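To keep things clear, I will list the structure first and then write my remarks on it.
Shown here: the complex without one of its protein chains, the others still in place.
Presenting chain A:
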Amino acid sequence: MFDQSKIGQSFPSFTYQVERCKIHELNLAIGDENPIYHSKEAAQAAGYPDVPASPTTPTTFQFWGNPDFVKHLVAIGVNVMRIIHGEEEYEYLAPIYAGDVLTGVTTLVDGKSRQSKDGSSMDILTLETRYTNQNGQEVLKARQVLIVR
């Protein structure tokens, strides 16, 4: 049963510098060959100041920028071995480019327990991370639903 009193709790903020190489590497793994994700020159030739973040680049912000994320989940009582990623949603508020320095704050915005028909229960957690860039501009909201069985 998930401890409802944890709802509204924010984890300590983290800072992450958006790396050109990381955008390149992520898109290599995905197989997206769009040159603007792989070369500064190609990005600039297309009118961007630097390599832009691709749609799912924010996943690198979370895992590389916030290595304590799992620890924070454990601290609010989540069995991290039993997590299933249910949903992911990004709201892009302003473009993000390589070189930007982002500050992220993750908040547990919802948590509930649900009983399955077979009597087992699962917890459904919703986390929201808001990212602000080096100019104090809010650039991204990332919403994540984790199912803990």
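Definition applied: a contact is a pair of C-beta atoms (placed from the backbone, for glycine too) under 8 Å apart; a residue touches a chain by one contact, two chains touch by 3 or more; residues count from 1.
Here is the rule we use: contacts and distances are computed from a predicted model.
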| item | value |
| --- | --- |
| Which of "Ger(X)C family spore germination protein", "Carbon monoxide dehydrogenase", "MaoC family dehydratase" or "ABC transporter permease" matches, in UniProt, the chain that is not displayed | "MaoC family dehydratase" |
| Interface with the undisplayed chain - residues on chain A | 22, 24-39, 41-42, 46, 48, 52-56, 59-60, 62-64, 67, 84-92, 95, 143 |
